[in-house]
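Worksheet: the structure to be examined is printed underneath.
Complex shown without one protein chain; remaining protein chains in place.
Presenting subunit A:
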Amino acid sequence: MNVQDRRRILGPVEAKPLAFPSINVAKSDDGESKEKTSSPPEFTDPTIRTSVLTNCNGSCILETPQLSLLSSIYGPKSTRSNLFESRCQINVIIKSSIFSSSELKELSSFLINVLESFVCLELYPKAGIDVFVNLNIEEVDELSWYIPYIIMSIVLGLVDAGIEISDLPGSGFNDNNVACFTKDGNEVIGIWKDKGETKGDEHFLESLEACKVQYLRIKELMSSYLLSQSDKAE
């Protein structure tokens, strides 16, 4: 049902969205069947830019050939509630054009939990930090694949905003599992699994190790980027 939002100019109600059927029969003779089970691409080192936006406290753009992701951090800023909260409240909003809002909401609450474990919340009482993530170019249709990049950009955005964090966490994606690590891979602060079957403990542990490898790579990239920034500043 199309309930029109009258505050916005949405166009005629009867208009139907464009439907693009998949290119099927005619083209799959090459021997490469590009059917449903194309696995998401491997992790590639993204290009990083921070301090991109001037109207927020911290921002970071990550780009790879399949992805362009912008995270902007607003805060710590005062909350509207009258109650005194001794810890800062974090809110994450993700904007995307290919994923549904319910999926994005679930991912947001997962990210809030992860963030609360490494942001020094006690230092910002009665305040809120708003994290906005915009997926501008999204060529992979598997939401879990984006999580390592999203967390990386949020961490770099928090550093850019000058918000104190206890470590540089990161995460890795392997076989539909995402695991978030901190303290050099010795602590797990979040696990996300959306699709695929649960294959048993050993498989999961292997997958966890693969995620850890990716985490260590991400951490290396973040540290070298931050060091190069501080060298430039001097």
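FYI, a residue touches a chain if its C-beta (ideal position, glycine included) is under 8 Å from a C-beta of that chain, and two chains touch if they have at least 3 such contacts; residues count from 1.
The working rule: contacts and distances are computed from a predicted model.
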item	value
Hidden subunit of the complex - UniProt protein name among "Aldehyde dehydrogenase", "Aspartate aminotransferase", "Coatomer subunit gamma" or "Ribosomal RNA-processing protein 43"	"Ribosomal RNA-processing protein 43"
Selected from A:E14, A:E42, A:D201 or A:D231 as touching the chain missing from the view	A:E14
Sole contact to the chain not displayed, among A:E85, A:E103, A:D130 or A:D175	A:D130
Residue among A:T54, A:S102, A:N186 or A:S230 touching the omitted chain	A:T54
Absent-chain contact - pick from A:E122, A:D141, A:E187 or A:E209	A:D141
Sites on subunit A contacted by the missing partner chain, in the whole complex	7-12, 14-23, 25-26, 34, 52-56, 70, 72, 74, 91, 93, 97-98, 130, 132, 134, 136-139, 141
